[in-house]
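With one protein chain withheld, the remaining protein chains of the complex are depicted in position.
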Amino acid sequence: MGLAGDATDGEVVRAVLGGEVERYAVLVHRYRDRYARYAARMLGSLDAGEDAVQDALVRAFDRLADCREPDKFAGWLFLILRNRCYAERRRQQREGRPLDERDDGVAAADRPDGTYEQTERMRALERSLGHLTPEQREVFVLKHVEGLAYDEIAGRTGATVASLKMRMHRAYDRLRDLMKEHL
Amino acid sequence: MSLGYHPLVKQLLDGELSLAELPPELRAEGAEALRLIGTVDRRPVVLSAALDDRVMAVVRQHAASRTRRAWHWLTAPRDVELRLRLRPVVWAGALAIAAGVALLLLGRVPASAPVPASVAGSGARDSVFVRFVLYAPGARQVAVAGTFNQWDLNAAPLARAGSSGVWTTTLALPVGQHQYAFVVDGERWVADPAAPAIDDGFGRRNSMVAVTLRGARTL
Partner (left out) sequence: MKSFLALAFVLSTTLRLMAQDVGARLDGRVPLEVQRAVQDIAADAAAHGLPTEPLVQKAIEGGAKRVPAERLIAAVRALAGRLAGAWDAVRAGGLESPTADVVEGGADGLSAGLSAGYVSELVRASRAPYDPALVLRVAATLAALGVSPKQAVQLVEGMIKDGKSPSDLLSLPGEVQAGVADGATPAEAAERVNHGGGNGVGNAGGNHGPPPPDWVPPGQGKGHKPANPHKP
(Lines give C-alpha, C1' and ligand atoms only; values in the text may rest on other atoms or scores of the structure.)
Protein backbone atom coordinates (compact mmCIF):
# COMPACT_ATOMS: atom_id res chain seq x y z
CA MET A 1 0.00 0.00 0.00
CA GLY A 2 1.60 3.29 -1.06
CA LEU A 3 1.34 6.70 0.46
CA ALA A 4 -1.91 8.56 0.09
CA GLY A 5 -0.21 10.75 -2.47
CA ASP A 6 0.61 7.77 -4.65
CA ALA A 7 -2.73 6.03 -4.80
CA THR A 8 -4.67 6.49 -8.03
CA ASP A 9 -8.21 7.79 -7.93
CA GLY A 10 -9.43 4.33 -8.83
CA GLU A 11 -7.57 2.75 -5.90
CA VAL A 12 -8.95 5.26 -3.46
CA VAL A 13 -12.51 4.88 -4.74
CA ARG A 14 -12.27 1.11 -4.43
CA ALA A 15 -10.92 1.44 -0.89
CA VAL A 16 -13.80 3.68 0.12
CA LEU A 17 -16.27 1.27 -1.44
CA GLY A 18 -14.56 -1.46 0.54
CA GLY A 19 -15.53 0.33 3.74
CA GLU A 20 -12.56 2.65 4.35
CA VAL A 21 -14.51 5.85 4.73
CA GLU A 22 -11.58 7.94 5.90
CA ARG A 23 -9.67 7.49 2.65
CA TYR A 24 -12.20 9.67 0.88
CA ALA A 25 -10.25 12.57 2.34
CA VAL A 26 -7.58 11.91 -0.31
CA LEU A 27 -10.05 12.66 -3.10
CA VAL A 28 -11.42 15.68 -1.28
CA HIS A 29 -7.94 17.10 -0.99
CA ARG A 30 -7.13 16.33 -4.60
CA TYR A 31 -10.16 17.95 -6.15
CA ARG A 32 -11.26 20.67 -3.80
CA ASP A 33 -9.76 23.48 -5.85
CA ARG A 34 -9.75 22.00 -9.30
CA TYR A 35 -13.29 23.01 -10.12
CA ALA A 36 -13.50 25.93 -7.72
CA ARG A 37 -13.13 28.58 -10.39
CA TYR A 38 -15.72 26.93 -12.61
CA ALA A 39 -18.23 26.75 -9.76
CA ALA A 40 -17.59 30.31 -8.63
CA ARG A 41 -18.02 31.66 -12.16
CA MET A 42 -21.10 29.60 -12.88
CA LEU A 43 -22.80 30.86 -9.73
CA GLY A 44 -21.39 34.37 -9.61
CA SER A 45 -19.80 34.31 -6.19
CA LEU A 46 -17.04 32.63 -4.25
CA ASP A 47 -19.34 31.60 -1.43
CA ALA A 48 -21.86 30.03 -3.75
CA GLY A 49 -19.04 28.27 -5.57
CA GLU A 50 -17.61 26.92 -2.36
CA ASP A 51 -21.00 25.64 -1.23
CA ALA A 52 -21.44 23.93 -4.57
CA VAL A 53 -18.04 22.26 -4.43
CA GLN A 54 -18.66 21.12 -0.86
CA ASP A 55 -22.07 19.69 -1.72
CA ALA A 56 -20.71 18.02 -4.85
CA LEU A 57 -17.94 16.30 -2.90
CA VAL A 58 -20.43 15.04 -0.33
CA ARG A 59 -22.86 13.88 -2.98
CA ALA A 60 -20.04 12.12 -4.84
CA PHE A 61 -19.38 10.18 -1.64
CA ASP A 62 -23.05 9.32 -1.16
CA ARG A 63 -23.33 8.03 -4.71
CA LEU A 64 -19.86 6.53 -4.98
CA ALA A 65 -21.26 3.06 -5.60
CA ASP A 66 -22.68 4.46 -8.86
CA CYS A 67 -19.30 5.58 -10.17
CA ARG A 68 -18.93 3.08 -13.01
CA GLU A 69 -15.31 3.87 -13.76
CA PRO A 70 -13.43 4.55 -10.53
CA ASP A 71 -10.40 5.71 -12.49
CA LYS A 72 -12.46 8.46 -14.03
CA PHE A 73 -13.59 9.90 -10.73
CA ALA A 74 -12.54 13.40 -11.79
CA GLY A 75 -14.94 13.54 -14.70
CA TRP A 76 -17.71 11.97 -12.68
CA LEU A 77 -17.24 14.52 -9.92
CA PHE A 78 -17.34 17.30 -12.49
CA LEU A 79 -20.73 16.15 -13.72
CA ILE A 80 -22.08 16.08 -10.18
CA LEU A 81 -20.78 19.60 -9.62
CA ARG A 82 -22.21 20.72 -12.91
CA ASN A 83 -25.65 19.40 -12.04
CA ARG A 84 -25.40 21.10 -8.68
CA CYS A 85 -24.50 24.42 -10.34
CA TYR A 86 -27.39 24.15 -12.77
CA ALA A 87 -29.80 23.26 -9.99
CA GLU A 88 -28.61 26.20 -7.94
CA ARG A 89 -29.02 28.54 -10.88
CA ARG A 90 -32.57 27.29 -11.48
CA ARG A 91 -33.34 27.88 -7.83
CA GLN A 92 -31.97 31.39 -8.03
CA GLN A 93 -34.11 32.09 -11.07
CA ARG A 94 -37.23 30.80 -9.32
CA GLU A 95 -36.47 33.14 -6.48
CA GLY A 96 -36.04 35.95 -8.98
CA ARG A 97 -32.41 36.56 -8.33
CA PRO A 98 -30.29 37.27 -11.38
CA LEU A 99 -26.62 36.73 -10.74
CA ASP A 100 -25.61 40.31 -10.94
CA GLU A 101 -27.49 41.12 -7.75
CA ARG A 102 -24.94 39.29 -5.68
CA ASP A 103 -22.74 41.82 -4.00
CA ASP A 104 -19.91 39.53 -3.13
CA GLY A 105 -18.74 39.25 -6.71
CA VAL A 106 -15.76 37.21 -7.68
CA ALA A 107 -14.07 40.09 -9.47
CA ALA A 108 -12.52 41.91 -6.57
CA ALA A 109 -11.71 45.59 -6.70
CA ASP A 110 -8.09 45.21 -5.86
CA ARG A 111 -6.67 43.85 -9.05
CA PRO A 112 -3.07 44.91 -8.54
CA ASP A 113 -2.05 45.58 -12.13
CA GLY A 114 -5.28 47.19 -13.31
CA THR A 115 -6.65 50.64 -13.59
CA TYR A 116 -10.01 51.62 -12.25
CA GLU A 117 -11.53 51.36 -15.72
CA GLN A 118 -10.21 47.87 -16.17
CA THR A 119 -11.60 46.79 -12.85
CA GLU A 120 -14.93 48.30 -13.70
CA ARG A 121 -14.93 46.53 -17.05
CA MET A 122 -14.10 43.24 -15.36
CA ARG A 123 -16.99 43.71 -12.97
CA ALA A 124 -19.26 44.62 -15.81
CA LEU A 125 -18.27 41.49 -17.68
CA GLU A 126 -19.00 39.38 -14.60
CA ARG A 127 -22.42 40.94 -14.35
CA SER A 128 -23.01 40.42 -18.04
CA LEU A 129 -22.09 36.77 -17.75
CA GLY A 130 -24.88 36.55 -15.22
CA HIS A 131 -27.33 37.49 -17.92
CA LEU A 132 -26.39 34.63 -20.18
CA THR A 133 -28.23 31.35 -20.06
CA PRO A 134 -26.51 28.72 -17.92
CA GLU A 135 -25.50 26.81 -21.05
CA GLN A 136 -23.99 29.91 -22.64
CA ARG A 137 -22.22 30.88 -19.47
CA GLU A 138 -20.86 27.39 -19.05
CA VAL A 139 -19.31 27.14 -22.50
CA PHE A 140 -17.85 30.63 -22.07
CA VAL A 141 -16.32 29.80 -18.68
CA LEU A 142 -14.95 26.47 -19.81
CA LYS A 143 -13.39 27.96 -22.93
CA HIS A 144 -12.23 31.38 -21.86
CA VAL A 145 -11.63 30.94 -18.15
CA GLU A 146 -10.67 27.30 -17.90
CA GLY A 147 -8.99 27.32 -21.30
CA LEU A 148 -10.49 24.11 -22.67
CA ALA A 149 -10.85 23.36 -26.35
CA TYR A 150 -14.30 22.72 -27.82
CA ASP A 151 -13.76 18.99 -28.10
CA GLU A 152 -12.65 18.82 -24.49
CA ILE A 153 -15.75 20.70 -23.44
CA ALA A 154 -17.83 18.32 -25.55
CA GLY A 155 -16.20 15.36 -23.82
CA ARG A 156 -16.96 16.74 -20.39
CA THR A 157 -20.48 17.90 -20.92
CA GLY A 158 -21.80 15.50 -23.51
CA ALA A 159 -22.80 18.29 -25.89
CA THR A 160 -21.68 18.27 -29.53
CA VAL A 161 -19.03 20.70 -30.73
CA ALA A 162 -21.53 22.21 -33.14
CA SER A 163 -24.08 23.03 -30.45
CA LEU A 164 -21.35 24.38 -28.19
CA LYS A 165 -20.17 26.75 -30.90
CA MET A 166 -23.69 27.87 -31.51
CA ARG A 167 -24.18 28.73 -27.83
CA MET A 168 -20.83 30.43 -27.67
CA HIS A 169 -21.48 32.60 -30.67
CA ARG A 170 -24.80 33.71 -29.24
CA ALA A 171 -22.97 34.45 -26.02
CA TYR A 172 -20.48 36.66 -27.86
CA ASP A 173 -23.32 38.66 -29.33
CA ARG A 174 -25.10 39.03 -26.01
CA LEU A 175 -21.93 40.13 -24.30
CA ARG A 176 -21.18 42.70 -26.93
CA ASP A 177 -24.63 44.13 -26.42
CA LEU A 178 -24.48 44.09 -22.63
CA MET A 179 -21.01 45.59 -22.54
CA LYS A 180 -21.83 48.46 -24.93
CA GLU A 181 -20.87 51.25 -22.57
CA HIS A 182 -17.58 49.72 -21.67
CA LEU A 183 -16.13 49.20 -25.08
CA MET B 1 -30.26 45.90 -30.21
CA SER B 2 -26.83 46.21 -31.73
CA LEU B 3 -25.40 43.97 -34.36
CA GLY B 4 -23.58 40.94 -33.19
CA TYR B 5 -20.02 40.22 -34.13
CA HIS B 6 -19.11 39.21 -37.64
CA PRO B 7 -18.75 35.42 -38.00
CA LEU B 8 -15.04 35.78 -38.77
CA VAL B 9 -14.57 37.78 -35.59
CA LYS B 10 -16.27 34.97 -33.71
CA GLN B 11 -13.82 32.54 -35.19
CA LEU B 12 -11.09 34.90 -34.01
CA LEU B 13 -12.52 34.73 -30.52
CA ASP B 14 -12.69 30.96 -30.77
CA GLY B 15 -8.97 30.94 -31.53
CA GLU B 16 -9.40 29.61 -35.03
CA LEU B 17 -8.10 32.73 -36.72
CA SER B 18 -5.47 35.29 -35.87
CA LEU B 19 -6.03 39.06 -35.98
CA ALA B 20 -3.68 39.34 -38.94
CA GLU B 21 -5.79 36.83 -40.84
CA LEU B 22 -8.89 39.00 -40.59
CA PRO B 23 -9.78 41.21 -43.53
CA PRO B 24 -8.56 44.77 -42.75
CA GLU B 25 -12.06 46.19 -42.38
CA LEU B 26 -12.81 43.74 -39.57
CA ARG B 27 -9.64 44.24 -37.61
CA ALA B 28 -10.98 47.03 -35.45
CA GLU B 29 -14.02 44.94 -34.53
CA GLY B 30 -11.73 42.00 -33.91
CA ALA B 31 -9.50 44.02 -31.61
CA GLU B 32 -12.52 45.28 -29.70
CA ALA B 33 -13.82 41.73 -29.30
CA LEU B 34 -10.46 40.49 -28.05
CA ARG B 35 -10.33 43.32 -25.54
CA LEU B 36 -13.75 42.32 -24.29
CA ILE B 37 -12.84 38.69 -23.81
CA GLY B 38 -9.46 39.64 -22.38
CA THR B 39 -11.21 41.37 -19.52
CA VAL B 40 -12.50 38.15 -18.08
CA ASP B 41 -11.14 37.24 -14.68
CA ARG B 42 -9.04 34.14 -14.99
CA ARG B 43 -7.48 34.21 -11.56
CA PRO B 44 -7.50 30.82 -9.91
CA VAL B 45 -9.92 30.46 -7.07
CA VAL B 46 -8.85 28.84 -3.86
CA LEU B 47 -11.53 27.77 -1.47
CA SER B 48 -11.21 28.05 2.28
CA ALA B 49 -8.87 25.75 4.13
CA ALA B 50 -11.65 24.38 6.30
CA LEU B 51 -13.46 22.87 3.33
CA ASP B 52 -11.75 19.49 3.65
CA ASP B 53 -12.75 19.14 7.29
CA ARG B 54 -16.30 20.26 6.63
CA VAL B 55 -16.71 17.76 3.83
CA MET B 56 -15.25 14.89 5.87
CA ALA B 57 -17.39 15.75 8.87
CA VAL B 58 -20.51 15.44 6.73
CA VAL B 59 -19.16 12.33 4.99
CA ARG B 60 -18.62 10.62 8.36
CA GLN B 61 -22.09 11.59 9.46
CA HIS B 62 -23.57 10.16 6.31
CA ALA B 63 -21.57 6.96 6.69
CA ALA B 64 -22.72 6.54 10.27
CA SER B 65 -26.37 7.24 9.54
CA ARG B 66 -26.24 4.90 6.58
CA THR B 67 -25.02 2.17 8.90
CA ARG B 68 -27.74 3.07 11.37
CA ARG B 69 -30.41 2.89 8.70
CA ALA B 70 -29.04 -0.47 7.64
CA TRP B 71 -29.19 -1.51 11.27
CA HIS B 72 -32.79 -0.41 11.57
CA TRP B 73 -33.64 -2.33 8.48
CA LEU B 74 -31.79 -5.38 9.65
CA THR B 75 -33.33 -5.33 13.10
CA ALA B 76 -36.86 -4.81 11.88
CA PRO B 77 -39.41 -7.67 12.09
CA ARG B 78 -36.93 -10.17 10.64
CA ASP B 79 -34.83 -9.90 13.72
CA VAL B 80 -37.59 -11.21 15.95
CA GLU B 81 -37.28 -14.42 13.98
CA LEU B 82 -33.56 -14.39 14.48
CA ARG B 83 -33.99 -13.90 18.16
CA LEU B 84 -36.50 -16.67 18.59
CA ARG B 85 -34.28 -19.05 16.72
CA LEU B 86 -31.05 -18.22 18.41
CA ARG B 87 -32.30 -17.33 21.87
CA PRO B 88 -33.23 -13.86 22.88
CA VAL B 89 -30.82 -11.33 21.52
CA VAL B 90 -29.98 -8.87 24.13
CA TRP B 91 -31.45 -5.45 23.86
CA ALA B 92 -31.77 -4.29 27.39
CA GLY B 93 -29.78 -6.98 29.06
CA ALA B 94 -26.34 -6.16 27.73
CA LEU B 95 -24.42 -3.11 26.89
CA ALA B 96 -22.50 -3.46 23.68
CA ILE B 97 -20.45 -0.43 22.94
CA ALA B 98 -19.93 -2.27 19.68
CA ALA B 99 -19.38 0.18 16.93
CA GLY B 100 -21.35 2.76 18.77
CA VAL B 101 -24.01 1.68 16.32
CA ALA B 102 -25.31 -0.99 18.64
CA LEU B 103 -25.46 1.47 21.47
CA LEU B 104 -27.00 4.18 19.36
CA LEU B 105 -29.68 1.76 18.41
CA LEU B 106 -30.16 0.40 21.89
CA GLY B 107 -30.74 3.90 23.08
CA ARG B 108 -33.19 4.65 20.35
CA VAL B 109 -35.30 1.54 20.43
CA PRO B 110 -38.89 2.70 20.84
CA ALA B 111 -40.64 1.82 24.06
CA SER B 112 -42.79 -0.74 22.31
CA ALA B 113 -39.84 -2.96 21.37
CA PRO B 114 -39.78 -6.27 23.17
CA VAL B 115 -37.40 -6.29 26.08
CA PRO B 116 -36.26 -9.70 27.13
CA ALA B 117 -35.53 -9.87 30.81
CA SER B 118 -32.63 -12.24 30.64
CA VAL B 119 -29.42 -12.40 28.83
CA ALA B 120 -28.87 -14.91 26.08
CA GLY B 121 -26.00 -17.27 25.82
CA SER B 122 -25.64 -20.46 23.96
CA GLY B 123 -24.20 -22.53 26.71
CA ALA B 124 -21.95 -19.88 28.14
CA ARG B 125 -23.93 -17.84 30.58
CA ASP B 126 -21.89 -14.72 29.96
CA SER B 127 -22.02 -14.48 26.21
CA VAL B 128 -23.79 -11.74 24.35
CA PHE B 129 -24.96 -11.48 20.75
CA VAL B 130 -23.40 -8.56 18.94
CA ARG B 131 -24.22 -7.54 15.40
CA PHE B 132 -21.54 -6.25 13.04
CA VAL B 133 -22.49 -4.08 10.09
CA LEU B 134 -20.36 -2.70 7.27
CA TYR B 135 -21.39 -0.69 4.23
CA ALA B 136 -19.10 -1.91 1.46
CA PRO B 137 -20.90 -2.10 -1.87
CA GLY B 138 -17.65 -2.73 -3.73
CA ALA B 139 -16.60 -5.76 -1.69
CA ARG B 140 -16.70 -9.32 -2.91
CA GLN B 141 -16.37 -10.83 0.53
CA VAL B 142 -16.23 -9.45 4.04
CA ALA B 143 -15.26 -11.07 7.33
CA VAL B 144 -14.72 -9.82 10.85
CA ALA B 145 -11.62 -10.84 12.77
CA GLY B 146 -10.61 -9.90 16.27
CA THR B 147 -9.42 -10.90 19.67
CA PHE B 148 -12.59 -12.96 20.11
CA ASN B 149 -11.66 -15.32 17.27
CA GLN B 150 -7.87 -15.16 17.33
CA TRP B 151 -7.90 -12.86 14.30
CA ASP B 152 -8.93 -15.76 12.09
CA LEU B 153 -9.98 -14.36 8.70
CA ASN B 154 -12.20 -17.31 7.98
CA ALA B 155 -14.00 -17.68 11.28
CA ALA B 156 -16.67 -15.04 10.91
CA PRO B 157 -17.72 -14.12 7.39
CA LEU B 158 -20.36 -11.47 6.88
CA ALA B 159 -23.27 -11.94 4.52
CA ARG B 160 -24.79 -9.41 2.19
CA ALA B 161 -28.04 -8.00 3.43
CA GLY B 162 -30.03 -7.59 0.25
CA SER B 163 -28.50 -5.54 -2.55
CA SER B 164 -27.95 -2.36 -0.59
CA GLY B 165 -24.22 -2.84 -0.21
CA VAL B 166 -24.60 -3.66 3.47
CA TRP B 167 -22.82 -6.67 4.97
CA THR B 168 -23.67 -8.09 8.35
CA THR B 169 -23.26 -10.91 10.82
CA THR B 170 -24.19 -11.60 14.43
CA LEU B 171 -21.72 -13.24 16.79
CA ALA B 172 -21.91 -14.46 20.36
CA LEU B 173 -19.10 -12.66 22.15
CA PRO B 174 -17.87 -13.33 25.65
CA VAL B 175 -18.15 -10.52 28.15
CA GLY B 176 -15.12 -8.27 28.12
CA GLN B 177 -13.17 -5.90 25.92
CA HIS B 178 -12.44 -6.88 22.33
CA GLN B 179 -10.63 -5.42 19.37
CA TYR B 180 -11.59 -6.25 15.82
CA ALA B 181 -11.47 -5.16 12.22
CA PHE B 182 -13.25 -6.11 9.02
CA VAL B 183 -11.33 -7.98 6.34
CA VAL B 184 -12.47 -7.10 2.83
CA ASP B 185 -11.71 -9.44 -0.07
CA GLY B 186 -9.42 -11.50 2.09
CA GLU B 187 -6.66 -8.94 2.34
CA ARG B 188 -7.83 -5.40 3.05
CA TRP B 189 -8.14 -4.62 6.75
CA VAL B 190 -10.79 -2.01 7.41
CA ALA B 191 -11.60 -0.47 10.77
CA ASP B 192 -15.29 -0.09 11.55
CA PRO B 193 -16.05 3.49 10.50
CA ALA B 194 -18.71 3.75 13.17
CA ALA B 195 -16.64 2.50 16.13
CA PRO B 196 -13.94 3.97 18.35
CA ALA B 197 -10.58 3.19 16.79
CA ILE B 198 -7.28 2.43 18.37
CA ASP B 199 -3.80 2.17 16.88
CA ASP B 200 -3.05 -1.49 16.24
CA GLY B 201 0.71 -1.01 16.50
CA PHE B 202 1.20 -2.07 12.88
CA GLY B 203 0.26 1.19 11.24
CA ARG B 204 -3.45 0.52 11.00
CA ARG B 205 -6.39 0.90 13.33
CA ASN B 206 -8.54 -1.62 15.15
CA SER B 207 -12.07 -1.04 16.35
CA MET B 208 -13.09 -1.55 19.94
CA VAL B 209 -16.10 -3.20 21.48
CA ALA B 210 -16.80 -3.64 25.18
CA VAL B 211 -19.38 -6.27 25.93
CA THR B 212 -20.95 -6.47 29.37
CA LEU B 213 -24.02 -7.70 31.15
CA ARG B 214 -26.30 -5.19 32.71
CA GLY B 215 -28.74 -7.47 34.25
CA ALA B 216 -32.48 -7.05 33.89
CA ARG B 217 -32.98 -3.45 33.12
CA THR B 218 -35.12 -1.34 30.83
CA LEU B 219 -33.60 1.29 28.60
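Per-chain residue numbering starts at 1, and chain names A and B are given in the order in which the chains are listed.
Quick note on the criterion: a residue touches a chain if its C-beta (ideal position, glycine included) is under 8 Å from a C-beta of that chain, and two chains touch if they have at least 3 such contacts.
Note that this is a predicted model, so its numbers are computed, not measured.
The undisplayed chain touches these shown chains across the complete complex, B.
Only one of B:L8, B:A31 or B:A197 touches the chain withheld from this view, namely B:A197.
Taking the complete complex into account, B:A210 is the one of B:L17, B:A31, B:A161 or B:A210 that touches the chain left out.
Contact between chain B and the unshown chain involves residues 57-58, 60-61, 64-65, 68, 95, 97, 100, 103-104, 106-108, 145, 147, 150-153, 177, 179, 189, 194, 196-204, 208, 210, 212, 214-219.
As a working rule, only the chains that are shown with their structure count from here on.
In whole angstrom, the spacing between the mean C-alpha positions of chain A and chain B is 27.
Residue ranges on chain A touching chain B, taken from their complex, read 14-15, 17-22, 24-25, 28-29, 32-33, 36-37, 40, 46, 49-50, 53-54, 57-58, 61-62, 65, 106-107, 118, 121-122, 125-126, 143-145, 147, 150, 165, 168-169, 172-173, 175-177, 179-180, 183.
Residues 1-2, 4-5, 7, 10, 13-14, 32-33, 35-37, 39-48, 51-52, 54-56, 58-60, 62-63, 134-139, 142, 165, 182, 184-185, 188, 190-191, 193 of chain B are the ones that touch chain A when the two sit in their complex.
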